[in-house]
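The other protein chains are all here in position, but one chain of the complex has been omitted.
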Amino acid sequence: MNKIAVEIQDLSKTFISVKKKAVIIPVEKTRVDALKSITLDIPKGQIYGLLGPNGAGKTTLIKCLATLVLPTSGTARVHGYDVLKESTYARASMGVCQGNERSIYWKLTARENIIFFAKLYRMPQNEAKERADELLGQMGLLEKADIKTEELSHGMRMKIVFARALIHDPPVLLLDEPTQGLDPTFATDLRQYIRNSLKSKTILLTTHYMHEADLLCDKIALINEGEIKSFGSPQELKEDVRDYDSIHIKTKGDPDLGLIREIDGVMSANSTTRNGYSELVVTAKDGYDLAHHVLNLIHQDQSARVEHFEIKEPSLDDVFLKLTGRRIED
Amino acid sequence: MTQTESSSLHEKMMKRGGLRAELRAANALSIKQWRVEFSYPLSVLYFIVMPFLWFLPMLLAGTAVAGSPTSSVFGTYTGTTDWVTYIAIGSAFSGLAMSLFWGTGMAFRREQNVGTLETLMTTPIRRDTIVWGTMLHNVQHGGLGVILQLIFSVLFFGATLNLWGVFPALGIVVLAVIGMQGIVFALTCIVLLAKQGWMIIEVVSEVFLIIAPISYPIVVLPPILQYVSLASPLTWSVDAFRSFLMYGFLAPGIIQAVAALLIIDILFIVVGSLLFKYTERYVRAQGALSQF
Partner (left out) sequence: MQTRESLRSADEEREELENGYLTDFQPRMMDWNASRIFAVKNIRIAIRYPTNVLIWGLLPILWLAPYLLMMTAVAGPGTSEYFSEVSGFSDFLQFAVIGWFIFKYIDASIWSIGNNFRWEQFSGTLEPLFVTPVPRISILLGAAFSDTVQTTISAFILLFTAMALFGVSYTLVAVGPIIVIMLLMIIAFYGFGFMLAGMILVFKDPSVLTELINNAVFTVSPITYPLQVLPAPARFAAYLIPSTIAIVVIRDLAIIGTYDLFLFLQSIALMCGILIFFWAVGIGVFNYGEKWTKERGSMGGF
């Protein structure tokens, strides 16, 4: 039996948008390479994360797998089924949850929504009913099951959206930003559910919350501009950039960057202004060793006063920054 | 929930498939649409008075020129002097056509507007089942409208129906729906491709209604339009449907109408389905499903 649940081979997607004049005459063609030859295999029972900023290609990849977008080239198989040639079987083998509360019917109740979609997953009425009760029970929504979705809170709707993806108990789950916009309690609930109750599933998850990827994923693919920039477990990725520490200093007034850069051992020094404060980031091989030098220097410089200071170990965001020169949450 | 139970749930689904699964899905789509509609109380009211509102101005316009419920001029055109019954049945049937063109033609747009289209597309049902399911709903919805309107016409406006024709007329409805579904597939393509698709739908469906013998025989149309009219499934459906309801089983010219309808049906449904299949693929290749 195949141990790989999701196989992505050289998958590319190019969008061509044509700007038209007078309805039909094309004047300008723009090409956007949303995915550039992505290859990724996800073994059964693993949670893989796609981490990247908006527009990196995460959602396009998920949509290609979900048969919503046709790839320009390459192949992908879900649970052994080719998403192009055996798309019905592929769809039947995966649950797709797009983190969009609009993806269910607001005019129907939670129960009616689940039963409706269960029938699209080929279940007869009685089975669909049982399944709805079971899923709504797991989500803690049984009491609200007969209230119209439009009257529920955002978090509850997202739980229904999530439950909908689990209706047919699919071996593979594609979760596109499942916790986006959720309040922290609901997000934590959902993450816990993913970790504890979906152990046997193969999951591909996109997110731009680093701590979520860190917490949930066995392996992470950092994706930017349609390419996988780096791949590995969260630990492995962070080890990659462990070759330096970063010192974060918040000051009132602007410190002299030139002087700081001259300090022996400083690899880089940059500052940004936020809310009237300067936020200075200094990287160095050993941040603990260097910190007092930097602080002293700022102290002597009359124009800036230190408000806050910390030495940070690398986060996934730093990994991303190092690889691409941009931050994930930009 | 244990692992064995859970995997059996998925396996069971994988085994089901086939026509039965698609029918179940179509039925679920239809029921869902009823639920959504009934959450708007005014639409229920509209549904009841709609037959009156469509038929009344027609009846008044006819009365303004005829002065009585029979007209000899009308008799020379159509073979019956009873123009009230003629247009009552015709406009009742046009309600069904409008319901199919608008309700089903716009189904993809509606699902997209509420945000559920992509979710539907990730389920293992065939994509044309979404269109068929909505059609099922609109046949029920529009069919109920036809029945209501016919009852009103008989009770309040003096139309007369031949009850022996009811069953064969239902057969005609089935044939009519198949041909119109071909048109609906084409309309769905327009909706998928064009941003202001509803405008094109409006024009296309109005043209189909104008060239069909709904409230007048096609001989009053300009000659070119009369030929175009013969290629429309709606033309033959309305005529056959009305003939059965007016003359019963042995309606004149009925064999010709049914034969023509069968041929046109096959042509329309094949072309429509193919158009839909390729358009749907094209839209996915463009990646424009969520923003068309």
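Labels A and B are assigned to the chains in the order they are written; within every chain, residues are numbered from 1.
One rule holds in what follows: a residue touches a chain if its C-beta (ideal position, glycine included) is under 8 Å from a C-beta of that chain, and two chains touch if they have at least 3 such contacts.
Keep in mind that what you see is a predicted model, and the values were worked out from it rather than measured.
Engineer: Among B:Met13, B:Ala97, B:Leu136 or B:Ile214, which one touches the chain that has been omitted from the display?
Structural biologist: Of the candidates B:Met13, B:Ala97, B:Leu136 or B:Ile214, B:Ile214 is in touch with the missing chain.
Engineer: Which residue from B:Leu56, B:Leu144, B:Val228 or B:Ala285 sits in contact with the chain not drawn here?
Structural biologist: Only one of B:Leu56, B:Leu144, B:Val228 or B:Ala285 touches the chain omitted from view, namely B:Leu56.
Engineer: Could I get the residues of chain B that touch the absent chain, sorted low to high?
Structural biologist: 40-43, 45-46, 49, 53-54, 56-58, 60-68, 71, 73-74, 77-78, 83, 87, 199, 202-203, 206-207, 209-210, 214-217, 220-221
Quick note on the criterion: only the chains that are shown with their structure count from here on.
Engineer: For chain A versus chain B, what separation do you get between their C-alpha means, in angstrom?
Structural biologist: Measuring from centre to centre gives 44 Å for this pair.
Engineer: Which part of chain A faces chain B closely enough to touch in the complex?
Structural biologist: Contact set of chain A toward chain B: 13, 15, 34, 60, 63, 66-70, 72, 88-89, 91-94, 96, 98, 100, 102-108, 112, 115-117, 119-124, 131, 134, 148, 164, 168-171, 200.
Engineer: Quick check: in the complex, which residue numbers of chain B touch chain A?
Structural biologist: Against chain A, the touching part of chain B is residues 1, 3, 6-7, 9-10, 13-14, 16-17, 21, 24-25, 27-29, 31-32, 35-36, 39, 114-116, 118-126, 281, 284-287, 289-290.
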